[in-house]
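A protein chain is absent from this complex, but the other protein chains hold their places.
For chain A:
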Amino acid sequence: MTRYIRHAAAFCALLLIALLVNATRVQVFQAGSLDANEANRRNAIVRFEQPRGDILVDGRPVTGSRDTGEQLRYERTYKNGPLYAPVTGYASQVYGTTFLEHAEDDILSGTDPMLAPLPLWNDITRAQNPGGKVETTIKAAVQQAAYAGLGGKRGAVAALEPSTGKILALVSAPSYDPERLSGTDRAVADTWAELNSGATKPMLNRAIRQTYPPGSTFKVVTAAAALDSGAVTDPDAPTKSPNPYTLPGTSTQLTNEVDGCTNASLRYAFQWSCNTVFAKLGVDTGLDPMVGTARNFGFNDRGLRIPSSVAASNFDTSMDRAQLGLSAIGQYDTRATPLQMAMVSAAVANGGSVKAPHLVDRTTTEDGDVVDTAGTKSLRQAMNPGTAAQLREMMTQVVDEGTGTNAAIPGVTVGGKTGTAQHGIDNSGTPYAWFISWAQADDDPEPSVAVAVVVEDAAADRGDISGGGSAAPIAKAVMEAAIGAH
């Protein structure tokens, strides 16, 4: 019997070995994929186990955390939620994260290895770092002015510091309070459904995720291309432009809202926004210089991140001459985000150099030790500095005595460009009112702010919509705030 007992013992040993092998399989070899399984709630539990790091505006947190004592313990709270929603985004237990909450999640949630005091420290201790802080470039006063200026009208504002690319304001209206998406209860799901079903799309970040036809504000780009390519050498010389202008190869006639555009100079056409002159100028300049300049300003860039990804602004790269003429006045397929148009304005203000727009000044640990600092990075040279100087002058004239007088600020040099963008089938939609501008206080060495405002106010009377009328006053308020905060 002894022999058979040994056999039975060997069988039991075999069972044990099978268990050990299987335990190793599950705990070592499959552990990675099991840990990463989306249905594994541990990730969420660990994630919400500690307060999330704060997002700071002007050194003050605009976010907070609330201890709920539940399984997903800490909920995100927001101060001035609707005001900063386009900057912070939301951090929801149920619906994930967006914008800075998403782009800087590793810092905020404490998982970024850079937060650890020593490399590999956390691998040894298995401890989690407290969430770090994200200091934004946003100026509260500028943000507030932009938000108040829009006054709930559908639209967006983007404001930049031209010399650095720091984003001073990023506003989208109507907005929403991201705090309503924190937590796990029924109300969160209801809020989500409500926000998504609304026709006004309050969660859409119009400043960086929505593109609009830029209308006449695009004439800045066209003018830069014409001057840089040599299509125009003297801004004050007549441009041999007919009025109306028949788009090449078609019978479509382009007209103007203002008089005096026949054969007008570039300066006059810019000041009074002559469609005929700029459409012809685009055609004269040619497709390649136009595409090249648009690209240098940032159009067709699918990789722009601030660090949230920015929707690509579009300027078609293959068009016939009629389409090019329309595109040159910001119509046809030309589309731009408000941030892109702020970059256009900033490029003019900054001698033609486009600085990388960014929203995060620096990230720190909870204790304030710097993890990463954003430096000023040049993206591209959009135009020659001489061209930029000429455009600055022309933009200033727009505000001094052209279509943009509503943006004038006493004691401050302001340059601007209005735009009214037709859209919809046969231009049936309510036009978008645009205004892009920059401002330089007289005692400042260089412009301190560049702004783009778009108002898509469906409720307004169609006749009243013009960049100068509804968008320029908002830009003015933003510039005043920026100069005040400067």
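Following the convention adopted for this analysis, a contact is a pair of C-beta atoms (placed from the backbone, for glycine too) under 8 Å apart; a residue touches a chain by one contact, two chains touch by 3 or more; residues count from 1.
As a convention for this text, contacts and distances are computed from a predicted model.
One chain of the assembly is not displayed; among "Type III-B CRISPR module RAMP protein Cmr4", "Cell division protein FtsW", "FMNH2-utilizing oxygenase" or "Aminomethyltransferase", its UniProt protein name is "Cell division protein FtsW". Checked against the full complex, the one of A:Ile45, A:Ala189 or A:Val370 touching the unshown chain is A:Ile45.
Only one of A:Ala31, A:Ala187, A:Ala237 or A:Val370 touches the chain withheld from this view, namely A:Ala31. Touching residues on chain A toward the chain that is not drawn are 1-9, 11-13, 15-16, 18-20, 22-24, 26-28, 30-32, 34-35, 37-42, 45, 126.
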